[in-house]
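Only one protein chain is missing; all other protein chains are in place.
After this line comes chain A, so read on.
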Amino acid sequence: MTEQNSTGALIVKITVLTIGAALLFAPFLFQDVRSLEVAARICVFVVLVASYDLLIGYTGIVSFAHTMFFGFGAYGAAIALKQMGPGWDAVMVGGLAGMLVSLVVAVAIGLLSLRVKAIFFAMITLAVASVVLVLASQLSDFTGGEDGITYRAPQLFKTATKLAVDEDGKVLRLFGVKLNGKLAAYYFVFATSLALFVLMFRLVGSPLGTVLKAIRENEARAEAIGYRVVSYRTFVFCIAALAASLAGTIYAIWLKYTGPDTMLSFSIMIDILLMVVIGGMGTMWGAVIGAVLMVLAQYYLRDLMGAAAEATSNLPILPELLNPDRWLLWLGIIFILLVYFFPRGIAGTIMQKGIAK
């Protein structure tokens, strides 16, 4: 007896592996600053979305506090790097502090409120996240307030750092790519994100992962066959919080800037929700697909529309509609179409297709 592996599942897996390869070689494939920003953001958001999917897709927990944990990790690193100066010790201290705060808050929210109904739990996470957002903008001595904090990354990741030099003392190039600190920073982001993703991927396929799915499917029966539902929920809430916090630390090191808009705001929470829904809830593959599509759309939809408006400039109305300023409208339309044609998300729906008989 073997478990079925549908053609749909195969397509999704190949797509994700292709994305993985593209990200691995991104600095060589797309040699401009903006592309590398996009690739790094995709890496971080894959982790963030996958960890959120552990909650909403696998266990059926609706939380609006996920960016809060992301922010804890980011601010931890940012504050440490600012106060202690650029160095690995600051990264360690900041990252661990972020994880510790995330863990304490997650345990507190979990134990106090995972017993209550899903909707109340969602409201409680919303309230806590709002408080943290206000705190971050008010405690400006500490967090930089609305302006955020700018700081320097460890020496290794500075653009001026030369990883290898040629005989003239200039930075060595490989396939035309400078082997400098920026490259090292990208591979740091890529490797840590990949490691976190693989860990979460192992988790959902483990016995614990099936218990989580059982809780999502039928909480009362999971309890009746002997699983302490509250403990499992609290545990996965903590795991997701820690992963989000680490993602925040990684992104903070990459951006060298941490502020409420990039690390804490509810618009990021909404981005995460959209990515999970677009990719497909309850599948780790979906997290990758959702994050890639959404980040690409955010960065390139405007350019694409600009080009389209240019190309259609002598037609009536069309250039107006395709004006780059209307990119959010088009993003909305794309989202509605995706939800309509892929009700279980892209990965979820395609993987279903192959099995349906």
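Here is the rule we go by: contacts are C-beta pairs under 8 Å (C-beta built on N, C-alpha and C of every residue); 3 or more make two chains touch, one makes a residue touch a chain; residues count from 1.
One rule holds for everything that comes next: contacts and distances are computed from a predicted model.
Asks: Which one, "Formate hydrogenlyase subunit 4", "Succinate dehydrogenase/fumarate reductase iron-sulfur subunit", "ABC transporter ATP-binding protein" or "Fe-S cluster assembly ATPase SufC", is the UniProt name for the chain you do not see?
Replies: From the listed options "Formate hydrogenlyase subunit 4", "Succinate dehydrogenase/fumarate reductase iron-sulfur subunit", "ABC transporter ATP-binding protein" or "Fe-S cluster assembly ATPase SufC", the omitted chain resolves to "ABC transporter ATP-binding protein".
Asks: Among A:Q31, A:Q138 or A:N218, single out the residue that touches the unshown chain.
Replies: A:N218
Asks: Which residue from A:G209, A:P260 or A:G280 sits in contact with the chain not drawn here?
Replies: A:G209
Asks: Who touches the missing chain here, A:F72, A:F121 or A:Y232?
Replies: Of the listed residues, the one touching the omitted chain is A:Y232.
Asks: Going by the touch rule given at the top, which residues of chain A touch the chain that is not shown?
Replies: Touching the missing chain: residues 1, 3-4, 202-203, 205-211, 213-214, 217-218, 220-229, 232.
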